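Sending over a structure as C-alpha cells; questions will come in a sec.
Every protein chain except one is present and positioned as in the full complex.
Coming up: chain A.
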Amino acid sequence: VCCKYLSGPLSWGYLRTSQSLMYLVAGDDKISIYSYKVKSTITSRLVDTMIQIVGNCIYCVSIREKSAARQQYAQARAKGKAAGIVRSNALDMENFKAELNVPGGMKVQFEIYYQEVIRRKLGSYEYVIPLQPGRLAKHLEVDVRIIEPQGLRYVHVPNSLGDHFAGITTITKGEKKAHVSFKPTVAQQRKCPTCSTTSVDGNFVVTYDVHRETKAGELEIFNGYFIHYFAPDNLDPLPKNILFVIDVSGSMWGLKMKQTVEAMKTILGDLRSDDHFSIVDFNHNVRTWRDDLVAATAPQKEDAKKYIQEIHPNGGTNINEALLRAIFILKEASNMGMLDPNSVSMIILVSDGDPTVGELKLTKIQKNVKQNIPEDVSLFSLGIGFDVDYDFLDRLAHDNHGMAQRIFGNQETSSQMKKFYNQVSTPLLKKVEFNYPQESVSDVTQNSFDNYFGGSEIVVAGKVDANNVQHLQSIITATSSNAELVLETLADVEGLDDFLKKEPHADPKFTEKLWAYLTINQLLAERNLAPTAALKRNITRSILQMSLDHHIVTPFTAMLIENPEGNERMLADSPQDQKIGCCPGTLGVASNGLDKSIPPWAKPTPTAKHPLNLKAPNVSTHITSVDNDPHFIIHLLKSQENICFNIDSEPGKILNLVSDPDSGIVVNGQLIGAKKPENKKLSTYFGKIGFYFKNKGLKVEISTEMITLKDGSYSTALSWSDTGSIIRKRLLVSVKKDRSVTIAMDTEMSFIVLLHRVWKNHPVNVDFLGIYIPPTNRFSPSAHGLIGQFMSEPEVHIYNERPGQDPGKPEATMEVKGHKLTVTSGLQKDYRTDQVFGTNVHCWFVHNSGKGFIDGHYKDYLVPHLYSLLKNP
C-alpha cells in the first residue's frame, strides 16, 4: 500500500484555499475494498471537489441539483451498477468516503481534489490535513505549496503528529512562495522499532501569515472579480463596555462553575484600563456585582474576581430577567453619558441550560431581548456542556450582532472560554464599511460590519467591470479608538495578471469561486430569516443556481460521480446538518502583544493634515491616494524651487488666487467641503472657480457640473460631458471631456482647470477642481492674490537642510520676505498628466497655511464674490 498526500502541485495557497491529491495504490494485497476519508471542516467548506479513481477508468464528477442526483444514483443502484457512496454526514466535518471493488493485484489510484477557504484566526492561516493512513505506507508524502502574492511573513509547521516526527518536515520559504514537505520513511512511521503499526495518526498542520503593508487591506482583482482582504493591526483597541452575565444555577455546580471561575479570573485580569464592566450573576434571582458599569481599575478587577470566586451555584435559571438587567445597566450608563462614544458595548452570556424560572418561552425571551437591546450592543453567548439548548443561545446571539459558541463541559472548559473571549476582547474598529464605485462594481458581498476584532480578517468580494475600468478604488470608513478613519486603496485591474499567469498552480477562477462561496453563505443565512415563503423560494433558487454555476456542494446540491460509460455511479451528498458559519470575517482570535504605538496614519498628528506628510506612493499598483484640499504648489522660476502650502478654511468661503488690477484679471475659487470629516477634520476643495477678464467684460464660471461663459447679458454653457470649445472676444474656453478646461487669452495667458471626479455615492469625497497657472503668464507687477503675488518672484534662500522628525522628510530653513521659516521636504502631486495617480513634484512645505511665505494671513485673501477683486492688497 502506498499513500501520497499531495497538497502541492495543485494547491492554491494563493486563494487561501487548498487542494489535496491523494493516491492510494493497492498493491498485492488480497483485500479488495479500500475506503478513504477526507475530512474538512464545514466552516472552511470545500468549493469544488473532484475524485479520480484510476484503475480501468476515470470517474467524472458533476454537481447536480440534489433530487436529480439522487434519482440518477437510485437508477444506477437499481441496475446494480452503483459503485459506492461518497457521503458526508458528520456535524462539523465534511467526510468523503469512497468504496469500490478492486480486483486483487490491480493498481488503483484514488485522487481527490478539493478546495477549501482558509480563514484567518489567531492571527494566522491554518491549513489542516488529516493524516490517518491506518497502516504503514511504503511511500507517504505530504507536499504543501503556498503561494501568496502579498508575501509570506512566516510559515510554521507545529509538531502536531507528535515529537516522534520532529525534524522530518522540511520547509522552504521564499518571499511569496513556500514549500513544505513531510516524507517519513517506513521506519519513521513505525510506532516502535519492531511494531507493524503506524504512529501517523492525526492532523498535519501548516500555519502561516502574510505581510500586510497597506492599512486599507489588499484589494486583489483577477478575472473580473475582486477580493478585498482587510486585517489591519497596529491599532489601539477601542474601549469596551462589557457585561458578563453568568449562570450560577444549580446545574452549573461542580466542574462547570470551577472552570468558569478560572476563566473569568483571567478574563477580568485582561480587561484594559479604559474598559468598563460589571457582572450579573443569576439563578432564579438576578444579582449584580455592581449596579453600574465601573472602570476596570486594578482594585475593581480584584474585587470582581473575589465576587466570582465566592459564588455557590444553586437554584433555577432566569435567563430572561438576567439579560434584561444587563441591558438596563448598559442603557443607564449610556443615558448618563458615561460611555465613550467610540466604545463598543457587549454582553457576554455564559449559561449551561435553558431557562427554568421566569419567562420560559424561548421565543418570548428572544423577543424581549431584541426589543430592549440598543442597536449597537452585541450579545455573545457561551453554552457550556452537551445538554444545553444551544440553538436558543445561538439564535439569541445572531439576533443581536453577536455569535455563540458551545463549550464542552469538561477539563477544557476554561481554556475554551478564554479562547472565545479572546476573539472578541480586542475590538479595533467599529462601523466598518467598504465602499466601491457603483459604476464599475456589482454583486458585492456583505460590506458593512459592526466590529472588527484584532487577529481576524474581513473578506469582501464582488464583480468588477474589468473591461471598462483600469483601476478600482475602495474606501473603507470606520471608527477607531481616536479617529474616524477613511482608508483608501487603489488597485490596478490587471495588477495581478502577470504574477498569476506565470504561476502554474494558481487557479484562474479563484476570485470568482471565493466570491461565490461568500455569496452562498450569506444567502443561506438570509434564507433562515426570510419572512415569507416566496422570498425563501427565491433565495433557494439563487443558491441552487450559484451552486451549479460554480460547482459548489451546498445543502441543495449533490455530487454525482460517474465513469465515462455511465455504468458506475457514486453520490456525494452534503452534510445533513449544516451549521452555517456566521459573520464572515468579523471574528478571529486576537493577536497577543498588540503594538501600543499609534501608527501615524491612524492618529491625527498635528502635521497629518498636510499633504506633504503623506507617504510617497508605492511604486506598486497599490497607492494611497491623497486628498486634495486646497494646497498650493508655487514654482519659483529663478531659484528653481517648488514651495508648497496648504489653506484650511471653511466650505462656502471664496479665496482670491489672482487679482491683477492693471491687466484686469481676477481668479477666485470657492470652497466646498467633503461629505464628512476625516480624522476629525473636514477637508475642503475648490468646487467653483471664477475668472473675470475685466477689460473684455467676460466672466467664466467653472463648477464641477458645468462651464459657463458670460458676456454682459449673453451667457453660454458647456458641459463636462462633451469635448468642445468656444471663442469669444479672443478668449478661448476649451473643454476636454470629463478632464479639463483650458482658458487662453491672446496666447499671453492661460489657465488649466482640472476636474477630479469621484464615484457616485462616495462616502467622503466630492467632485472638485484643481487649477494650474503656468508661471509664464504675464501678469502686471501689481498682481496679487494667493498665487498672483508670486508672479514677481520673492528672494528665497533655503539652507541648513537637516533630518526632520520623520526620517523620510528632512527639514530646512527658508528665508523669504524677511521671515525665517522651517520648511519640510516632501512630495506633492501634479495631476495634469495622470489624473488618477498624479505625478510627484518635490517641494518645500510651509506650515501654518503658508504663514510667512504669503503676504499677511490667508484670511486676508477671502473675498465676498466669485468675481471680486482683492481689496487693499
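Throughout what follows, contacts are C-beta pairs under 8 Å (C-beta built on N, C-alpha and C of every residue); 3 or more make two chains touch, one makes a residue touch a chain; residues count from 1.
Operating definition for what follows: contacts and distances are computed from a predicted model.
S.K.: One chain is missing here; what is its name in UniProt, given the choices "Os07g0580900 protein", "GPI transamidase component PIG-T", "Tumor necrosis factor-inducible gene 6 protein" or "Mitotic spindle assembly checkpoint protein MAD2A"?
M.R.: "Tumor necrosis factor-inducible gene 6 protein"
S.K.: Hey, which of A:Val205, A:Val261, A:Ala295 or A:Leu360 is the one touching the hidden chain?
M.R.: A:Leu360
S.K.: For the chain not shown, which residue from A:Ser124, A:Ser251 or A:Gln789 touches it across the whole complex?
M.R.: Answering carefully, the residue with contact to the hidden chain is A:Ser251.
S.K.: From the list A:Thr170, A:Asn528, A:Ser721 or A:Ser792, which touches the chain that is not on show?
M.R.: A:Asn528
S.K.: Just the residue numbers, please: which parts of chain A touch the chain that's not shown?
M.R.: Contacting residues on chain A, toward the hidden partner: 66-67, 85, 89-91, 249-251, 253-254, 284-285, 314-317, 353-354, 356-358, 360-363, 366, 386-387, 389-392, 395, 406, 524, 527-533, 535-536, 540, 544, 555-556, 574, 576-578.
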